[in-house]
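One chain of protein is taken out of this complex; the other chains stay put.
Right, chain A next:
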Amino acid sequence: MKFRGKIVDVACLNHFTRVVTTISKLTKMCVLRLTPDNLFFVLSEKVANGGVSMWCELSQANFFDEYQMEGVSPEDNEICLEVTPENLSRALKTVQSAKSVKVKLTKKHCPCLTIAAELPTLSSTSRVVTHDVPVDVIPRRLWHEFREPSVPDFDVSIYLPPLKTMKNVVDRMKNLSNFLVIEANLNGEMNLKIETDLVSVTTHFKDLGNPPWGDDASQGGGPSQSRDQDSMAEARVDVRRLQQFLMGQQVNPSKAMCNIVHQRVLHLILLHEDVSLQYFIPAVA
């Protein structure tokens, strides 16, 4: 198992750092899957822990100037590591001014992702900083737990309002209730609601637009074709989970949307050029 990548371009380094920082805000631990073409940050929580899952996909070519890897075997040319994204983020943040940054899989006191940066100096030799981030190598028999989630058979898909606006609303709602109902219809309308014994608050968003999905998605065919434009699909979710998702946004996405499977799951998607981030929050009764 070998892995080594090198980032030279400052913009790429900055972008990569922001992606990792976003991930670090979403979860303490996650799985980093390395394949010859892509990097994936994957979280699949057990139902007991809230059942949130995350899938973040980056194309290595858009970040790394050099990228070499050798997986477990030629047939399974992948590496699967459990990492603490917070550590990666911290390491990357301190090397923003580096001339070049290498990310390597190393065997030190334990398996590590080593982030080695060459920092600019006034002297002839450059300053080198290395951060050894301990990782756990995930055995192949557990890999199946970290496969790409399929897009759920949703009832409504809708573009999200500006995330900052949404964050402001959710932050305030969190003070009133632990659970929030998000509902949307095919007419570009979305509501964020909380209901407690004392108060009911709803924030309405209009004209958000509904993304066109291909034939394979449910909006094109299947049950929702006959769906009434104005009927709402809703999911009641843990506010903290939604807040976490909105708080961590370091990447300014070009597209942000969500799919709602009525009373089952909230599926949030952010697209930003080469990066896609999907986040699944299960609905609670």
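The working rule: a residue touches a chain if its C-beta (ideal position, glycine included) is under 8 Å from a C-beta of that chain, and two chains touch if they have at least 3 such contacts; residues count from 1.
Everything below uses one rule, namely that contacts and distances are computed from a predicted model.
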Chain not present in the shown complex, as UniProt names it (candidates "U6 snRNA-associated Sm-like protein LSm5", "Cell cycle checkpoint control protein", "Molybdopterin synthase sulfur carrier subunit" or "tRNA (guanine-N(7)-)-methyltransferase"): "Cell cycle checkpoint control protein"
Candidates A:Thr27, A:Ser53 or A:Asn87 - the one touching the absent chain: A:Asn87
Selected from A:Thr121, A:Asn178 or A:Ser254 as touching the chain missing from the view: A:Thr121
Residue ranges of chain A at the interface with the undisplayed chain: 1-4, 68, 72, 80, 84, 87, 90-91, 94, 102, 104-112, 114, 116, 118-119, 121-134, 136-141
